[in-house]
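The structure's right below; bear with me while I get my questions together.
Every protein chain except one is present and positioned as in the full complex.
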Amino acid sequence: MNGNSGMPRGDFIVSVILVVFSGWVIHMSLSMRRFGELGLAASPGLSPLVFAILLLVCGLILLRRSVAQRGYRMAWSGQKTAVFLRAVETRHFIVVLATIFIYYLFLGVVHFVMISAVYVFFTIWYFKGVVWWKNLLISTLSATIIWYSFDQVFLIPLP
Amino acid sequence: MSRGVRVFLVVMLVSAVAVVSLFAAGAREAAPDAEWSPSRTITIIVPWGAGGASDQTARVLASEMEGILGTRIAIVNQPGASGSTGQKSAFDARKDGYTWAGNADASVATYQVLDYTPEISHRDWQAYFAIFTPCVIAVNPDSPITDWDSLIEAFETRSVDVASAGIGAGGHIAAEAFAGNLGLSYNHIPYGGGNPAVVATVAGETEVVMQLSMEVADMLRADQLRAIAVLDNRPLQISGVDEIPAVTDFAADMPSVGFHFGLFIPKDIPPEAAQTISAAFETASQSEAVRRLAEERGSVAVSVQGSEADQVMEQAASMFGWLLYDSGVADNSPEQFDIPRP
Partner (left out) sequence: MGFVYLIQETVALLTPMDLLYCFVAVQLGIIFGMLPGLTATVGIAILTALTFQWDPGNAILVLIGVYVGAIYGGSRSAILLNIPGTPASAATCLDGYPLSRSGNAAQALGLATTASFLGSMAGLVALSFLTPVLGGFALEFKSYEVFWLAVFGVAICGNLTAAGDPVKGWVAGLLGIMLSFVGMETIQGFRRFTFGVSELMAGFGIIPVLVGTYGIVEILSSLSDTTPEQRVPQIGRTLPHLRDVAANWVNIIRSGVIGVFTGVIPGVGENIGSFVAYDFAKRASKHPEKFGKGSIEGLIASETGNNAVVGGALVPVLALAIPGSPPAAVLLAALFLHNIRPGPMLVIENPMYMYRFSAMFLLASFAMFVLGILIVKPLLKLLMIRKSIMMPIILVLCMVGTYAIAGRPFDILVMIAFGLLGYPMRKLGYPEAPFVLGIILGPMVDENLRRGMLLSYGNPAAFFVSPISIALVIMTFFTLFGRTKALRSVFSIALRPLRSTMRSVGRTFGLLRRNGNSMPPSTDDEDDRRRRQSEEETRL
């Protein structure tokens, strides 16, 4: 099992990203400002440099391993991409992410209880959790309870 | 509704009710005669970690002012970037008198020259100071430094490690002022906060620390540190410790380095709100709680606001700003912001 994660292609892509990323960090950290007479030894770039080199080593190990398992052979086909895009998982993922993001954007604009209740209601509705009136009850109650206990009792700021 | 949901809701409700009934006792009635009386919770953003000097001052003031203003005051710690991000978010909040900041004069006065928040001037804030704490030169008890003469000798003959809470922090500014005034040099060792810097000196990793009296008071009381002088023109009296001599006894033209802690509220809030807050602060800053905090932490209780506080801020900006700029720490010249040389 060791050294073989069973996903050489994923490893290959990640390792390339890692190598590029750590190279960029090495470049950045070498060009960071140096203070005092100690130069690099006390400069803000020292630790990023050291850890970027370690990351580079890990990236290269991963790269070497995935190349040995022929992870560079990418089998992109239009058909596969289409299947992926049309899959229910993908749609769900995008919907969940989009609702989270919309929720975030409205926080602070609309009152917390309202936007939270709407968010919970929508998500439960979309994933067909329960019948609508139970849903309404759950979403408003949970949003109100959270708002009350945070904002009113513990004085924790809410967005 | 499934049984699970019901149980979950019941558990949440029960705990909420229990909690409310226990803490509701803390709520108070509104003061009737104030022109502007806050109708909702006031938030104090403390841009430093919980437990620090800014935090403690803000908490004591908040608990006193809650009663006077008749509203609850929530404290939010928003540490990071030497307090500048938290200070900025207090500034960016709606200027209705409901968002304050809890910080120190020297920090707020140097955010511009340090290029942290170049767009916000210290003149945009109305300060309310309750605690003044001077910087104290303290050494590890095992150090050969025992008095002023041996201190100067040590700085002249070898490279002394001086701990501080970081660039631009009290201990750093004090060390810069000390060394700059006497033409000495030292090895600056920055830490993540006042407390770690003091602890490092107690542990012997560094020899000297010039942090605030507030931060060294207890270590002095326990003989874990030895005080040499206070960077002020008056001697400092900390209960349980011999009187600490004023630095001006040894070097007459040494500047005083001390921090004022208190509240910062943007000047643009409605004037009637400022009036109410000012009156509330006046009472709170003279309370027993503030006095006790000052006494315990080896500092001085003050009550400075209005134009007097503006003056303190101007002085801090000019002194600390130029010190930091001259020593090459600050990128922006104080001149750029019309800050005169001290």
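A few remarks follow.
Order of writing sets the chain letters: A and B. Residues in each chain are counted from 1.
Definition applied: contacts are C-beta pairs under 8 Å (C-beta built on N, C-alpha and C of every residue); 3 or more make two chains touch, one makes a residue touch a chain.
Please read these numbers as outputs of a predicted model, since none were measured by experiment.
Annotation: of A:16, A:30 or A:107, A:107 touches the absent chain (contact as defined above). Contact with the omitted chain, checked across A:33, A:73 or A:86, is made by A:33.
Listed here are the subunit A residues that touch the chain not shown: 1-5, 7, 10-11, 14, 18, 25, 28, 32-33, 35, 38-39, 41-48, 50-52, 54-55, 58-62, 64-65, 68, 88-90, 92-93, 96-97, 100-101, 103-104, 107-108, 116, 119-120, 123-124, 127-130, 138-139, 142-143, 146, 150, 154-159. Subunit B meets the missing chain through residues 2-5, 7-8, 11, 15, 18-19, 22-23, 26, 43, 45, 49-52, 55-56, 59-60, 62-63, 74-82, 84-86, 88-89, 114, 116-117, 159, 161, 166-168, 187-192, 195-196, 199-200, 202-206, 218-219, 221-224, 240, 292-293, 296-297, 329.
Throughout what follows, only the chains that are shown with their structure count from here on.
Subunit A and subunit B have Cα centroids lying 37 Å from one another. Residues 1, 5, 9, 12-13, 16, 19-20, 23, 41, 43, 72-74, 76 of subunit B touch subunit A in their complex. Residue ranges of subunit A in contact with subunit B, taken from their complex: 130, 134, 137-138, 141, 145, 148-149, 151, 153, 155-157.
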